[in-house]
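Dropping the structure in here first, questions after.
For this view, one protein chain was removed and the others were kept in their places.
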Amino acid sequence: MTITNPSAKSQISIADLPDTGLPRDAYTSDDWFAHELDTFFAARWHYVGHVSQLSKAGDFIKFDFADYSVLVTRSRSGEISALHNVCRHRGSRLTDDAKGNCKRAFVCSYHGWSYGHGGELLGAPRMQADFDKSAFPLKRAAVDVWAGLVFVNFSESPATTVAQHLAVADLSKYRLDETKVAWDETKVLKCNWKVLWENGLECYHCAINHPEVSKVIRVERDGPLGTVLPDGDFDWTNDYPLNFESLTIDGKYGVKKFLGDPETPQPNASYLSWHSGSLEVVVLPDYVKITNYKPLDAHTTEARVIGLVNADAQEDVDYDLAHLREVSIATRSQDDALCELIQRGLNSPAYEPGPFNDTYETINRNFKRLYLEAIGR
Amino acid sequence: MTITNPSAKSQISIADLPDTGLPRDAYTSDDWFAHELDTFFAARWHYVGHVSQLSKAGDFIKFDFADYSVLVTRSRSGEISALHNVCRHRGSRLTDDAKGNCKRAFVCSYHGWSYGHGGELLGAPRMQADFDKSAFPLKRAAVDVWAGLVFVNFSESPATTVAQHLAVADLSKYRLDETKVAWDETKVLKCNWKVLWENGLECYHCAINHPEVSKVIRVERDGPLGTVLPDGDFDWTNDYPLNFESLTIDGKYGVKKFLGDPETPQPNASYLSWHSGSLEVVVLPDYVKITNYKPLDAHTTEARVIGLVNADAQEDVDYDLAHLREVSIATRSQDDALCELIQRGLNSPAYEPGPFNDTYETINRNFKRLYLEAIGR
Partner (left out) sequence: MTITNPSAKSQISIADLPDTGLPRDAYTSDDWFAHELDTFFAARWHYVGHVSQLSKAGDFIKFDFADYSVLVTRSRSGEISALHNVCRHRGSRLTDDAKGNCKRAFVCSYHGWSYGHGGELLGAPRMQADFDKSAFPLKRAAVDVWAGLVFVNFSESPATTVAQHLAVADLSKYRLDETKVAWDETKVLKCNWKVLWENGLECYHCAINHPEVSKVIRVERDGPLGTVLPDGDFDWTNDYPLNFESLTIDGKYGVKKFLGDPETPQPNASYLSWHSGSLEVVVLPDYVKITNYKPLDAHTTEARVIGLVNADAQEDVDYDLAHLREVSIATRSQDDALCELIQRGLNSPAYEPGPFNDTYETINRNFKRLYLEAIGR
């Protein structure tokens, strides 16, 4: 993967960036959080799931974010829609199922109004004769698919497609659209989402916290990370190289069928690609690990980790799920405990933003700048 | 029961009423909720209990609403009082018992100040010689009894008596004052009280949600409900007729002794009477079901269901309680699940108030108008 970001307006000199972390309010204030939802998250692409979860007509995924609930659906003609999960009559949710297959229509359990896969109001039992069904389709959110990953945007007219947003990241040779979900797990943590996010932007903390990662990836560095940073967003290409075959407990491939060409692992696959609001994509030769942070309030975040493998790989034949996930589970657990401890420190009125490490925390410094621009502060 | 509301200033034409439900804030906003408590609930009659629960001198019922706590008491001379459950010395609650009998005095457990059944300060041990006990009676709320039902009003001078407020409803032939409480149960639900309230104002949802009710009551309709709506308040007389004897699982009478004349069921008793803030009274020939919604916060409501039967009816002789309650329990459970699902839908910023059904939701439309008038919005 190479960084190609033609839309970047300038090269950012690390020396010009501010020298300390975000202020306390950014991690603790309810007002800051509300502002962040309105400015940062309301106009961003949110990762919803993998296109393989929408393979058949009627398949749907429910995506809840803050007070929103959206159903991402596939219709008989193959079109993917993002429909607000709110009946146009009395406002009831149409379903609370996290995912499923809707044969013909989403039928509201309250009064039986029914909607097609594209949101059209099919039936409104016993409404007055002059009632115009065509005026009450489910409201829509924007939806986009990129590299097999499905995204939703609550903005009515998003400024960019996901492809434009992720222009620097070319993951095409890994064929993420030809993968399947091997695991998908969520956990609620007592910290602001940015504590988790910033934790993931650097490996300065890896040597003393992540022995499993430090064994298979070279986490120590000589020079700064991301010397050429994209300007348009928080995307980032990592260059921590693998010492062994893959990010597993023994450093060996965890899946026999590789991404892209199932017979031959892609070289130099230890890339990390960061993008959008709170999504991290780690691409190894044999699997992809997607981590997504969903803010619940200023002090609480839902962390979700999804694993993708070659769609043809069979569990217990081509991979042992426990082995494949072992490093991920250990690392998550280590970072989660750390991040909750950090949040308690940030809560103190005595907290003062500290200096960045010039070698390891250059991405954090860039995130801070772009984040503050995005929220207008 | 016939609708007679001489104080109604005008007949409301359904066609003139607004065409959609309440806005999102009405169901979700803390500010709206605080305003609603101050304007709507602070000046309304609240159902507290049945007069049979205050039959003996010293009997009391505690009624908690929002931050208020009131003791409704009966004195030796028979007078019923509503006394704020707050000692005039350091402010302690006098009792946390939901009901009971207070022989001589309510004695504060903190310093032993004691109050009579009418709130007069009887004793204030070891206070200074010039302390004037008559200056510190318990503060009073307004209290009223109508048809055996006891009501409290936090307003110092309520605009109307309960009888005036409920002028349209003549339930005298059912002799509700000659009944007793057969059951009394509360449950906390995760939705705004108006979701529950509006759910009870229509039977558009009955056919697909309440098979037990739909069997014994004719829930389908030809014309609009409540074509002649009272103007003064939300009172309403239902005209869903019974297909069988009573609202029970088999459609048979649930109590052998009827309301009013114990030997002869009152005809056409399938009336529903709605009134005041959040109280529903369903009168069947053989029992009364009272449902009361007490808002706890914008997203949480306590629902209470009370059953009244003829005071002379004996449990296990004249009625089987499980049989009598079976439809109520099933219906409550169906509506509770629905209402919590609706609230989650209403929380979405994508919710937009939807159109009313001209046949089934005319009462809801009227409620909306009167409610908005009552809160001044």
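Here the chain labels run A and B in written order, and each chain numbers its own residues starting at 1.
The rule is simple: a contact is a pair of C-beta atoms (placed from the backbone, for glycine too) under 8 Å apart; a residue touches a chain by one contact, two chains touch by 3 or more.
Since this is a predicted model, take the numbers as computed values, not measurements.
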Option touching the unshown chain, where B:N85, B:T248 or B:T291 are the choices: B:N85
Touching residue (missing chain; options B:H35, B:H111, B:K190 or B:R304): B:H111
Contact residue for the chain not shown (choose from B:M127, B:L296, B:A311 or B:I375): B:M127
Contacts of chain B with the absent chain, listed as residue ranges: 67-69, 84-94, 96, 109-112, 126-128, 131, 136, 139, 141
Touching residues (missing chain, whole complex) on chain A: 21, 28, 198, 204-205, 208-209, 338, 341-342, 344-355, 357-360
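Going forward, only the chains that are shown with their structure count from here on.
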Mean-CA-position distance for chain B and chain A (Å): 48
